[in-house]
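Following this message is one structure expressed as structure tokens.
Some chains omitted; the rest stay in position.
A and B label the chains in the order they appear, each numbered from 1.
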Amino acid sequence: MIIQDRMEIVEHKQIARAIFELTLRGKLTGEITSPGQFVHVRVSDSFDPLLRRPISIAKVDRDKQEITLLYRADGHGTGVLSKRITGDTVDVLGPLGNGFPIEATEAGETAYLIGGGIGVPPLYELSRQLTAKGVKCVHILGFESEDVVFYQEQFAALGDTHIATVDGTEGTKGFVTHVMDKLPTDFATFYTCGPMPMLKAVQQAYADKKGYVSFEERMGCGIGACFACVCETKDQSERSYVKICSDGPVFEAGVVSI
Amino acid sequence: MSRLAMELPGLQLKNPIMPASGCFGFGKEFGGLYDLSQLGAIMIKATTEETRYGNPTPRVAETASGMLNAIGLQNPGLEKVMAEELPWLERYDVPIIANVAGSETADYVAVAKAISTAPNVHALELNISCPNVKCGGIQFGTDPDTARELTAAVKEVSSVPVYVKLSPNVTSIVDMAKAVEAGGADGITMINTLIGMRLDAKTGRPIIANRTGGLSGPAVKPVAIRMVAEVSQATNLPIIGMGGVTNAQDVVDFLSVGASAVAVGTANFVDPFVCPNIINSLEEKLDELGVDHISELIGRSHRL
């Protein structure tokens, strides 16, 4: 169930250039059903900024009632959020949306988890759950440059992890597709989240594979009521659409027209 | 009678608080969060004769203390609203105000005629002020004569009272109000959004794909309050006020300048529980103000 929770900031630290790791404690944690769901965060109680910010749930710790968010503070709202300190509480709405289906991959099979930039965070909890189930996870993570790479050790602890940076300052120079080109295609499923051009390229490269794609769109409500975040579906029979916030953000590859 | 109950043409309101059209869909999403029977009424999303897909995305952009939207009247169309959305809402004990939109008089009339017969639709809200569609009624919202005629045409076919929703993007909102009063309107709802634009700092292009969008939220409240004050003194029609309402004090303000009820739009996105929260805090507010019944607040700023 979606609840509004005033979650306590347990830890908040910068882990790469403009990238923050925020750990929140609260009962919302108990409502999370799948990796790839997100929360809608009110970064301050003022009217400026007014709207909530959608942020993926990067890690869930049910025992401690804690969730971890990884976010880039480059805009107004995330900038304000980055200044909130331990002990403070934050108004969080969630969990929202439908996440990645871990049941789509069997134990023993291999899954490719392909993320770009701030699309990487939800893949971490996904990988934790898939590996726990016995799925072999291969992570292909793209970033701008070495100074904004984050969580590579955490991913490496769960499975093979390939980094690509646009400027070549870490890992393969170029995009995740450059890494993908060199990897075998004998995997069962792919899961991906990142900027639209990346999603497009991944979907194209693995057109014959079962895959799941997480989308982003500017949001109003985050709960399916305002129709801000609609995307057309590929099935154009009667111009049908989905709402990223409540029907997604994760869809089976090929459903949403990109 | 409860201290919050209010009677308006066609509407017996438990309290004068209702979600504004377009900010609450057809209620389903919020129905998953709280019991919608708590609400005074529900203004459902604009309904047009045919299915509309709406504008390309992005459809929203944040601004200082406000937001722009250009949804573009996306809705499943009259038939589906009548067959699915309205019947679903019947499970709640709450009057529905149906927001009626169109491109020309015939559309408006067709939607109004049909939708006003739904058992839970107790009033219509004639949307002559949506700024986000090319042929979406904005011409009806800025010219008094056109507005009067449309109001009269819709009144003729409607089985329930007709409220007309006014646009703030006019030189004289009083002229518009008087025109719809002359056309036979039973009430006024105001304000719809102010037309605005925001550029993307990175690209230099408008963020909203439609280029312009409608400005709503706390930023516009001073304009809304001023306009309600003007219209309430110039016509005899009851007013449902809106524009930037986020808390009980805002409700008091709108009533004080002459509104009889208040709608809450954008604030539902900031806090989905805002409507029940406001409703629950209203009695305390009345105590603070030393007022027995909420209706005593209506127009008090004009008398002070």
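Everything below uses one rule, namely that contacts are C-beta pairs under 8 Å (C-beta built on N, C-alpha and C of every residue); 3 or more make two chains touch, one makes a residue touch a chain.
Just so we're clear, the structure is a prediction, and the values are computed from it rather than from any experiment.
Although each kind of chain is drawn only once, the file as a whole records copy numbers of A x2, B x2.
Methods note: only the chains that are shown with their structure count from here on.
Chain centres here are Cα means. That of chain A falls 36 Å from that of chain B.
Taken in their complex, chain A has these residues touching chain B: 1-2, 4, 42, 47-52, 76-77, 91, 93, 217-232, 238-239, 241, 246. Listed in rising order, the residues of chain B touching chain A in the complex are 22-25, 28-30, 32-33, 45, 51, 53-54, 57-67, 69, 71, 74, 207, 217-219, 246, 266, 268-273.
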